[in-house]
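What you see is the complex with one protein chain gone and the rest in place.
Should a chain be cited, it is by its letter among A, B and C, assigned in written order, with residues numbered from 1 in that chain.
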Amino acid sequence: MAGNTFGTLFRYTTWGESHGPAIGVVVDGVPPGLALDEADIQTWLDKRRPGSSRFTTQRREADQVKILSGTFEGKTTGTPISLMIENTDVRSKDYDAIEDAFRPGHADYTYFKKYGIRDHRGGGRASARETAARVAASGIARKILGESIAIRGALVQIGPHKVAPARWDWDAVAANPFFCPDPVMAKEWESYLDAIRKSGNSVGAVIQIEAEGVPAGLGEPVYDRLDADLAKALMSINAAKGVEIGAGFEAAALLGDANADEMRMENGNATFLSNHAGGVLGGIATGQPIVARFAVKPTSSIAIPRKSVDRSGSDVDIATKGRHDPCVGIRAVPVGEAMMANVLADHLLRHKAQCG
Amino acid sequence: MAGNTFGTLFRYTTWGESHGPAIGVVVDGVPPGLALDEADIQTWLDKRRPGSSRFTTQRREADQVKILSGTFEGKTTGTPISLMIENTDVRSKDYDAIEDAFRPGHADYTYFKKYGIRDHRGGGRASARETAARVAASGIARKILGESIAIRGALVQIGPHKVAPARWDWDAVAANPFFCPDPVMAKEWESYLDAIRKSGNSVGAVIQIEAEGVPAGLGEPVYDRLDADLAKALMSINAAKGVEIGAGFEAAALLGDANADEMRMENGNATFLSNHAGGVLGGIATGQPIVARFAVKPTSSIAIPRKSVDRSGSDVDIATKGRHDPCVGIRAVPVGEAMMANVLADHLLRHKAQCG
Amino acid sequence: MAGNTFGTLFRYTTWGESHGPAIGVVVDGVPPGLALDEADIQTWLDKRRPGSSRFTTQRREADQVKILSGTFEGKTTGTPISLMIENTDVRSKDYDAIEDAFRPGHADYTYFKKYGIRDHRGGGRASARETAARVAASGIARKILGESIAIRGALVQIGPHKVAPARWDWDAVAANPFFCPDPVMAKEWESYLDAIRKSGNSVGAVIQIEAEGVPAGLGEPVYDRLDADLAKALMSINAAKGVEIGAGFEAAALLGDANADEMRMENGNATFLSNHAGGVLGGIATGQPIVARFAVKPTSSIAIPRKSVDRSGSDVDIATKGRHDPCVGIRAVPVGEAMMANVLADHLLRHKAQCG
Partner (left out) sequence: MAGNTFGTLFRYTTWGESHGPAIGVVVDGVPPGLALDEADIQTWLDKRRPGSSRFTTQRREADQVKILSGTFEGKTTGTPISLMIENTDVRSKDYDAIEDAFRPGHADYTYFKKYGIRDHRGGGRASARETAARVAASGIARKILGESIAIRGALVQIGPHKVAPARWDWDAVAANPFFCPDPVMAKEWESYLDAIRKSGNSVGAVIQIEAEGVPAGLGEPVYDRLDADLAKALMSINAAKGVEIGAGFEAAALLGDANADEMRMENGNATFLSNHAGGVLGGIATGQPIVARFAVKPTSSIAIPRKSVDRSGSDVDIATKGRHDPCVGIRAVPVGEAMMANVLADHLLRHKAQCG
């Protein structure tokens, strides 16, 4: 069944394969009258673009977005906004060697089992290239959210190496190729990741996304809770294997009196004294910052040979050449930010519809 | 916006408050001709029922389910199945003391901010009582899944105390009041939790849910992936703060060659040599067991006073009396199993619709 | 696939069979803080109730509605509202004679072909009894619409006998058992319908529904147009075979200059000089009254023998006893009003979400 649409009121559908002529997204439900041009979207695509350092895939895509509909004289019209990004640096020959074999840990196998089709060129629809379309949609989502809601993300762990909370500096994030908020750790990652890259291996990571300025009330329990929709959104990112809100798995080890975010009146406002909840209680935003983390596994396309099978049912050993990210977690940072924006824009409209 | 419906093809809507006359669920999209009577549903409700040991709330509910529609002569007719459970042991007076104050860490505050209404009696709609309706729905979901898909869950951590993988014994789960697969740890939890209960405190937990026999191919990328829908389903359970599939957050620390689930032909079938993926690749089931975990925070209703505020904007200290679970994680086990069943039933029908 | 839910933001799901223990509806997405008690819903059920004259079925149902959830202290809470109506006057024995045979023109045959199940008792889910649940939902829809939107309906044709536009008097509608706005025609219908009833036959009808005070702007093109959703809503009523908006099929015979609803400024407002459009242009409300009509076929359960077949594949002649409406069009008037209310409430919230 159709599964390529995200959101309900801010609703978008992505399309396109890694090695097709283009990828794109149609965004429906956008309020009219918002100022929007291609630069508003391009800025987020540029942040995600591959090839920006030696730690990401060497595929060179301009990722130039075109607006094909839904705006008039620089403003949204309320009708569907169609965005398209042409694929330019496609090298399908790299994939001839794996035309019949399945990469262990890759969606190759499951797409074939599900659809009976093997589009071996660059992962086809399962490629992380699809995330460019999500990021493009988020350029519109952020227009809906407005200036008062700020979303930012950071890479907080690569392999076993975690950033130190005491050294956390949001300004550092833009100053290294890892979106790392800890300048000391960024240095360590550089040599660590160089070694992994040279050995043809890959490594996992954890990404943290925060949103400030989210008004209390967003979220639609009991199923379309804000945290449940965030969990789905972040788990839908390629390679994601886990999602946490606030204290997350650490909450399992806490006692009730320690976990409770106590409240006091401050300047006439109810104010929380801590944020173990990560900004969500009962599936509804508290008004505190939304804090989410997600883990991504190591890239499955590696140059180290692994045992596998092929379409004809023979055992094979497979090593992937192509051009791949040694740590997909790096480029997952802007993608995670995008999904946070897409979820919040949807919930802002949903809350307005019923309770606005 | 309406948010009380789960699923697309196996689709159900729950209703009811903790202290209203009844709770219930309407299940639509059920294939016709399935044998179904009340006992098929009651068996799962009995597993979740409160008051079964001193470690769960002392509220005594018979949780007797009635089928009001959708069956004829013991078989499903393909029309909506309405299930109702009457509330019998309601003691709203327990809650008079908190009529105006917000329990820290509870949905009290956010429901009030969202809806402008304060139904203080037992948590209203935010109460875990709603999970009985999900469990009832899962009785039908399991009929759709059939005998070849087996779902089971276990509590794997309470506070800092984790079960030992080496001692894991599925048969032990039914032999202690914690759904604990480790008989040694079950004993430790007993004294640990007794102490917490007596101190009026509470504690978090981690639950693991597995599904065996799930056919390869289930899952609808790129958004309605099987793992993304599981993440949403499990995060929608009361008190959930984190969800993992397979290796989960541990995958962040792994290298690509270690994480790859290698494959070999065995007796003519492609067979995985490990299951870091937790049975899902690219959002699609691999055919291996689906393995998911979720963390729940400590119950927010505790007898230890916490700082809070009330509706009139005054600082208050609040301690909750009522009858509460010292560890909601225990009863979250059958609820997690239920959500696994509900997700799989939906995806079984979804896959059949497009690829069957 | 699940098909018993109507609406998107004002969203309800109905359940129940004609001869089951009860029927009901769960309404989700209702704004919080609306005054609502059972009397607000009962008033519309009473208008639709069977057995109120000799021209409708003699089944006597109290149709007493209970609110099971979603309100607190007389106000909506924003959570799902569950409404239940018990079936009391069930006489399933009447249907024993048709246990195996299919009534020509009835859904008997198609439900059996679709689901493989034959619930012969009173039509099962296909019975017009389901419409009580829609009418109940409309009691809530009208609360959302508020006092400024007025919905009213009338029966405008029975068999070949149409009301005279020149004699149209809305006040007459409540003064006869037909919801007829033409007192002269109401008299004629009385004798006409008596003859049909006595002969064991039935007859079709046309119903007109109008809504005044609908603000310009409601409707979500290009698919979820206001008129398209009305067409679906009215066609979903039992026995409906046609739907028109404004001039409807008459528009086919008009020239462009005659059909154009010209406009002039009046007291500072753009004002239409006619309403061929029936209040909808391009799928969006113009601000003029919404005018819709739908045709219903004659009741298929008649006492006159008709040729048919049975489950075993034999030819049979069948005459239905039971208690049936000689003209279902009469009771379709409040049902049509209800569906108009349900569509408008949904679109009011939808418009607010994107453009409010």
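What we mean here is this: a contact is a pair of C-beta atoms (placed from the backbone, for glycine too) under 8 Å apart; a residue touches a chain by one contact, two chains touch by 3 or more.
This one's a predicted model, so the numbers in the text were calculated from it and none came from an experiment.
When the whole complex is taken into account, which chains on show are touched by the absent chain?
A, B, C
From the listed residues C:Gly33, C:Pro183 or C:Pro221, report the one that touches the chain absent from this view.
Residue touching the absent chain, from the options given: C:Pro221.
Mind listing the chain A residues that contact the chain we can't see here?
Residues 1-5, 8-11, 13-17, 20-24, 26, 28-29, 32-33, 68-70, 72, 75, 77-82, 84, 114-117, 119, 124-125, 349, 353 of chain A touch the chain absent from view.
What residues on chain C make contact with the chain left out of this view?
For chain C, the residues touching the absent chain are 1-6, 8-9, 14, 102, 104-107, 109-111, 113-116, 125-126, 130, 157-160, 196, 201-206, 216-217, 219-225, 227-236, 238, 240-249, 251-257, 259-265, 268, 270, 273, 276-278, 280-287, 295-300, 302, 304, 306-309, 313-315, 329, 350-351, 353-355.
Which parts of chain B face the unshown chain closely enough to count as touching?
9, 29-32, 78, 349-350, 352-356
Going forward, only the chains that are shown with their structure count from here on.
Compared with chain B, which chain's mean CA position is the farthest off?
Centroid comparison gives C as the farthest chain from chain B.
So the centre of each chain is just the mean of its C-alpha atoms; given that, what is the distance between chain B and chain C in Å?
Each chain reduced to its C-alpha mean, chain B and chain C end up 39 Å apart.
Centroid from C-alpha atoms only, then distance chain A to chain C, rounded to Å. What do you get?
About 46 Å, centre to centre.
Express in whole angstrom the distance between the two chain centres, defined as the mean CA positions of chain A and chain B.
26
Which chain C residues touch at least two other chains?
In chain C, the residues touching two or more other chains are 9, 29, 32, 78, 349, 353.
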